[in-house]
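The complex appears here minus one protein chain, its other protein chains still in place.
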Amino acid sequence: MAEPTKGHLVFACGESLYGVAADLAAEVVTLPALTRVPGAPGHLLGVFAHRGEVVPVVDLLKLLGLGQGLEAWKRAVLVRTPKGALALTATRVAGVSVLPLGLSPLAADGVRAHLLGPARSPGGEVAIVECQGLFEHLSRVG
Amino acid sequence: MKVAKLPGLHRWLTVPSTVSGILGALLAIAYAFFTVQIPEGTLVQLLLCIAVWVALANVLGDRQEQGSLRTVRALATSSVERSVPVLQAAVREAAALPDLSFQVNLGYWCAGAGLIGLSYWLVPGVPWTIALRFAVIGVGLGPLVAMLAYLLEIERARAAVVVLAKEGLSVAQVLQALPPTRMSLRARMVVYGAIAIGTPLFLVFDMAVQRAERTFAALAVATSQAQRSSVLAADLRQALIGFAVVGGAVAVVVVTCSLLSGRALGEPMRELAAQAQRLTLGKIGQKTVVPAEDEVWAAGAGFLALEGQLAVVVTQLQAAGGQVKLATSELVASSARHEHGAQEQTLALAQTSATTEELARSAKQIAANANQVSALALQTVEASQEGQHSSEAFYRSILAVRGGNQAIADSVVKLNKRVQQVGRVVEFIDGIADKADLLALNAELEGHKAGEVGQGFSLVAAEMRRLAESVMESTREIGRLIEDIRDATNAAVMATEAGVKASDQGSALAQAVSEGLGNILKLSRTTSEAVRAISLATHQQQVGTDQLAQAMGDILASTRAGSAAQAEMQGANASLKGLADELERAVGQFEVVS
Partner (left out) sequence: MSAVTVTGVLLCRVGAEQLAFDANQVGHIGAWEPGGQPTAHARSLFLMPSAAGKQLTSEAESLVVDSLEVHAEPLPRLPVPLALASVTGGALLGFVQVAGVLWPLYGLAALARHVRQHLEVELS
């Protein structure tokens, strides 16, 4: 019996590939100039207005403690959850790939508890971002 | 003879007058004793008369003589200043004394004899004939006594003149006091002769007459032959004695007078002869007064004038001789010095001549060098001209290079601009591709969300993405190329700028080199002209130096000739000095005593 799969938007951020469920990935956008919000945590780079909505931009590298990130991100993947929208910075967007479901989180707690995988893809191993959980995590931290 | 002295000179002068008067009186008495029959008892009166009158005559005569010697007496008693006029007056008085004595003696003798006769006649018992006899005897002997007095006086007068002259009169002043004007030697000799002959004749005649009268008277008285014979014999005896005594006395007097007169004439002549002898011995100027009278005095005065003149001439001659000798000595000395100097001059001239020849050689060398330098300067000018032409050509080519570089730089800048434009176009394309990529991505995402329906859409979108990505790849490639081109053009721009800068520097350098060469050319032209001028001047100098050397040679030759002439002149001077010595020796034989 074949494992259940789902289409994911796969993008690169730094060295690693991340995947977002295609139905949650609203759009791939080019990032405009961001408005900084004083008092916000470091991984929240700022906000930008998109279609009448204020979208916070999350630097995945900073969030995951993988580096200082870029000064000016060009691309971001706009993720829409029931409680709000998020933009995840992307170095490069690979496209839509079908990835298996039912993967385990990379860690028991912390931010990595909202990363599932790794899942195999033609571009390499992909960590699937569990968006709702990440959103809630960010709301807690913020 | 007693040497005369000034004190008592006036007394000393008149002594002979007195002596001759007394001698005359004694002679007269002796004569009278033999020739006059003095009456008995009158002898004492007679002698008294004689004594009184002789004494009176002597006193009066002496007084007259002393009166004529007032100045001499004043000098002798030092009661008057010994000035020249006083001494001259005294000399005149002394010289006039002998003549005065003659006159005084003659006058007083004659007057005295007359007065003796007169006073004796007054004695009782004295016949006038007897008295007259005494007067006649007195008058007859007067001239002889006067002459004796004169002759004795004359020596003293001469001595007195000498004494007075010694008191402070020059010969000229003596001559001035006694001008030799009286020329009466002949008259004086006649008077001498007349007296010397006349007096004895008179005496002998008178004595003979008296004897004869007495004899005749005795004979007339004598009565017998025997008486007559004894009278005659006695008379003869008496006559013989009388003649012998009187004749002897007269002879003595006459001879004395003759001796004295001869001496009076001969003494000054002898003295003059001695002076002349002295002159011949060369002793000039010891002018001594030779006192004399009349022509002899004039001769002495002339002699003195002659000696004075001679002394002047000899003194002048001696002075001239001394000067001649001095001048000759100086001439010889200076001639020697001059000769020495001339030798030195000749030596110096010889050295100078040698130096001048050396100078001429050097000048020739300098002229040759200057010619070479002139040629070199001309070469330098030509080389500088060539260099300037080359540097100008270089400058022009550098300018051309600069122009080329500038053109390249301009082209490169244009190219760069184009490349930048291309870059912008490529960026624009890249942006469009990126947007297309994004659109395709979102379309793929949307297609995927649509499920089965959107699968074909997703495929197209994926294809579009690949297309967009290949476009972006190409634009990246183009971007890299553009970067390369930009780098290359930047390098080219930099290179061309450097080239322009270098060519600017090169052109500046070339200009500087050209200017420098121009300056060098100018300088070398100036140098060339200067060198030409120097060469010309050196040539002139050489000519001048040659002439100088020639002139120096001529001068040296003439100096040598002059030196020879100098030597000859020195010889002549030496002989001249010999002559001067001889002259001085000859003149030196005269001793002029001033």
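Lettered A and B in written order, each chain numbered from 1.
The rule we apply is simple: a residue touches a chain if its C-beta (ideal position, glycine included) is under 8 Å from a C-beta of that chain, and two chains touch if they have at least 3 such contacts.
Note that the structure is predicted; figures quoted are calculated from it, not measured.
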Missing chain: touched chains present in the view: A
From A:10, A:60 or A:86, residue that would touch the chain that is not displayed: A:86
Contact residue for the chain not shown (choose from A:56, A:95 or A:117): A:56
Residue numbers in chain A that touch the chain omitted from display: 33, 35-40, 44, 47-49, 52-56, 58, 83-86, 135, 138-139, 141-142
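As a working rule, only the chains that are shown with their structure count from here on.
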Approximate Å spacing (C-alpha centroids) for the pair chain A, chain B: 146
Residues on chain A engaged by chain B in the complex (per definition of touch): 7, 9, 22-23, 25, 27-30, 75, 93, 95-96
Residue ranges of chain B touching chain A (in the complex, touch as defined): 434-435, 438, 441-442, 444-445, 448-449, 458, 462, 465
